[in-house]
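With one protein chain removed, the remaining protein chains of the complex are shown where they sit.
Going by the order they are written in, the chains are A, B and C; count residues from 1 in each one.
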């Protein structure tokens, strides 16, 4: 089972590791935060499916149950941001513990989103490609580049 | 730029293609729905980052703005399920158009989740691995296997 | 301060008290669950405003902060329903403790909704009247009465 081969990095919250830079081949602007290339979305689906199977929990994991679970996790993310006013990129001033908490809650959203898509038989990685292609058609860079006004107008 | 090499499959909503079976090497139970292996989460991050850069939209994509955008997309998923009562795996009785609509809204949730994690400098794929490891410790299969009662007790 | 005059009923979760029937003058179908007439929405606004003032918390209660707090509370409601499958009116099978928990979470949603409307200068009770009038125009009873099909067509 593939998940055995993964090792969680010692530092999850890390945008500047040499490993990340190598993985991304320098195509990004210097210092831009990047993700690890593994696990991919299908890996996450498979690991979560095994987790659910082992516990005999598929009986509870109907689509609407998973949707409500995802709503619950989004609520937990919101609670981490609710009293802070505007928050800048990279979360300056957040403690390591707060960052770790956020990493857990964002992960929970992704885990339930992936399982919801699975139960709905939506091939999520491919669906994202299609949606991104639609977004490119809907908001052509040449037309929407720039001002907030244009942004608001285009984002219906 | 890697995204040019992806081609959206002609059928996004598809759990039984021979390609999927081959990709997963028969390790799953027969006919189980699987995702495509690409794009991975980092690919999605990079494509969305390029999309945002091209439009000069980073000025609008602070963490809390992206969080509210994700809440909006979760709301759109909820609207697709709200009047249906219980929904079974595979969405029997949904039209192709309804499935496509759902695929779009689930994709929007993922796109904003990925961009939110990026702006928070959370390495989402690795964070998921860590959270899954914690879930395995929290809900040992031997203890929680089986009844809804046990499930409810162990959850939170 | 008016809130001193309110007394919480000994039983909050109660659809059949003779008091409720009297309050509603028999206009409803027999046994239909009704609310108490107090506190009204303005009372709730005033009590919460005093609560916030006493703690010097207005500095944290900008509209977007309150919106995220409301999202968090909606998430907590979702967590109470997430693993249950379909739930019938009156919540048969729920314990008193679960009902009380739900009453608390629904209250939190209302409290933040009211404070959000206040900070946005939206007269919420009057706004509801106007929205209900619009809904009556949008979904005429004569046209939408009956089938789920018609319901789905007319909704959105």
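Going forward, a residue touches a chain if its C-beta (ideal position, glycine included) is under 8 Å from a C-beta of that chain, and two chains touch if they have at least 3 such contacts.
Please read these numbers as outputs of a predicted model, since none were measured by experiment.
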item	value
Touching the absent chain when the full complex is considered, from B:49, B:68 or B:103	B:68
Residue ranges of subunit A at the interface with the undisplayed chain	64, 67-68, 71, 79, 83, 85-86, 148, 151-152, 155
Interface residues of subunit C (partner: the chain not displayed)	1, 3, 6, 8-9, 12-15, 23-24, 27-28, 32-42, 44-49, 51, 54-57, 59-60, 62-64, 67, 70-71, 74, 77-78, 81, 84, 86-91, 99, 102-104, 106-111, 113, 116-136, 139, 141, 144-146, 148, 151
Positions on subunit B where the hidden chain makes contact	60, 62, 65, 68-69, 71-76, 78-79, 81-85
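Heads up, the rule we're going with is that only the chains that are shown with their structure count from here on.
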item	value
Type of subunit A:subunit B copy interface by residue overlap (half), same or different	same
Distance from the mean Cα position of subunit C to that of subunit A, given in whole angstrom	32
Centre distance in Å when subunit A and subunit B are each reduced to the mean of their C-alpha atoms	8
Sequence positions of subunit B contacting 2 or more other chains	64, 67, 71, 86, 148, 151
